[in-house]
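Below: one structure, written as structure tokens.
This view holds just a subset of the chains, kept in their places.
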Amino acid sequence: MRYTIFGESHGPAIGVVLQGVPSGLALDLEEIAFQLARRAPGKNALSTPRREADAPEILSGYFEGRTTGTPLAAVIRNTDTRSRDYAATRALARPGHADYPAHIRYGGFEDYRGGGHFSGRLTAPLVFAGSVARQVLAARGVTVGAHIRSVGAVSEPSFAAWGEPLSPALLRAVEERDFPTLSEERGSAMQEEILAARSERDSVGGAIECAVLGLAPGIGSPDLGENVEGILSRHLFAIPGVKAVGFGEGFGFAALRGSEANDALYMRGGAVTSPTNHSGGVNGGITNGLPLLFSVAMRPTASIAREQDTVNMDTWTDAKLTITGRHDPCIVHRAVPVVEAAAALAVCELLGI
Amino acid sequence: MRYTIFGESHGPAIGVVLQGVPSGLALDLEEIAFQLARRAPGKNALSTPRREADAPEILSGYFEGRTTGTPLAAVIRNTDTRSRDYAATRALARPGHADYPAHIRYGGFEDYRGGGHFSGRLTAPLVFAGSVARQVLAARGVTVGAHIRSVGAVSEPSFAAWGEPLSPALLRAVEERDFPTLSEERGSAMQEEILAARSERDSVGGAIECAVLGLAPGIGSPDLGENVEGILSRHLFAIPGVKAVGFGEGFGFAALRGSEANDALYMRGGAVTSPTNHSGGVNGGITNGLPLLFSVAMRPTASIAREQDTVNMDTWTDAKLTITGRHDPCIVHRAVPVVEAAAALAVCELLGI
């Protein structure tokens, strides 16, 4: 399965083409709508008030309720666009955004409205594609699920440190929460962190931890383009705002001794397993049968309401910018289904689906 | 430029084929030897005593002192192999290594001696290829250089926090050190950390920070397979032992506010620049003209001299393993030229070279 996402925030539509979908899959359209709703803005004060129906129209690859195996294309029309928010400040590169690099890259021909092709809105077709991928994986016993690991200074335990064993049921329970944390108390504290940033006309970053359950050992290879970490990270870094990816202990490995980092192996019920999972389910680029565990860091939303120093790309002079319009003080909670989607698509690639 | 690495630690040879090398490049073979020597083991108590000449033979793509533009193949013969170290414990999966996943992946047909295809020795042809890539980049004004950011509990300042401005000269000065840190005092403390781990029959991890200077703004794209972070991380995670990759503030972004994370923009000398570089030189997957900055975490060497619990892959029973043979208590310092090599190859891909 390979996907191609297209569209701009304020263009006619955004969408995705998904190639290599197995034929005969009875798509659960309600589940797709559920996943899109998890990502959708406009639900509360934690997000931008922009509201989009986000109702995908499937144009191809789907016949009589099942996938055909030919390319599956879906489009989502853009409706609630307020382009006038952007025209006035078109020439002012928003700090932290891609405005300046995009201006150079595309020669000034990029659609600047609402971030254009760089908009977080483009993650809607990614979630669509990921939801299809998750249904493909579910049929093979593979489950993907994530939780918010931290927002600003507030964190919650990792999957490994949480009291309950990692299971599809636990992942689904988190998934169904409006604010997907393991600990509801920690989740409330994170939401307060977001509201505090918002009240200070600021934004805040965070981290997401994701698990993939049900992967057999022996998948992947140490080689370039074939190793688990490389495939996953290639997909994860295509999510706007992701700036770091770590597997298992991730950057924590730097401070560990080998005796702390190695996962001892034991036979349990005829299978090789380990009471620890420091390596995050992968050694030498190959799955080891333990849950695949990784974390990503999301940068704080670049759009903040404070005045910022920047440059004018028409006159190439220094300028002051105060961003108006509708923006998320934090995208971490909305990014959870996006990380799950990218992970599911990556795992399909890994499995040769 | 695309590379394919082949070989096993104790097979006849290891090597690399590099496709797409520009023609007419007068290869600096001494520089290649220098880079290979930086990676080579056996220099002191910080590394395995295995000694290899690591003298590459160029088989193709090189004629009358210059690259031809056709595939460049180089092989390095394996000479100092002591395979008997491994035969006795062949069936015992070394914790933290890929033995068990590889056994499943390759059906038990993998060359187990010295880690086989998973050996850190395979990074020698990677350094060869990377050194060619660095020479290609040098001709375009692009410089790659790294330093050890931390070993265990000992760290040194980042490039951003270091007193001197980031420049090719600074990078080269670090490169020429036996133990490549910015601060020699901090470097000494790191070496003590390594020797302490060694004396406790343990190993230790660390982190490496890398910079790429001279990249124009506007390179890359937000899309899957085209964004800077995805391309870099795909190459970096192909290095054995790399478990995390972060750009700019990396995982630090999770704790930041937008007002702290955004890089304000100013016109200086006719160019867009910023006094800070939190984003690591990339926004929306596209270079912004500031130095490309990223860090990787290296896990501690999995081979430690202590007894470990594991499984016997012949009998599928629990077992005890004490690893003998020659091993590095830390691979971080030897990994510095490897990270630079992978980064250079990634940047060539990014530049469409």
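Think of it as A and B in the order they're written, each chain with its own count starting at 1.
Basically, a residue touches a chain if its C-beta (ideal position, glycine included) is under 8 Å from a C-beta of that chain, and two chains touch if they have at least 3 such contacts.
No experiment lies behind these values; they were computed from the predicted model shown.
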Of how many identical copies is the complete assembly built, when 2 are given in place?
4
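Definition applied: only the chains that are shown with their structure count from here on.
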Roughly how many whole angstrom separate the Cα centroids of chain A and chain B?
27
Contact footprint of chain A on chain B as seen in their complex:
3-5, 93, 95-98, 100-105, 117-118, 122, 149-153, 197, 200, 202-207, 216-225, 227, 229-231, 233-235, 237-238, 240, 242-267, 270, 272, 279-280, 282-289, 295, 297-304, 306, 308-311, 316-318
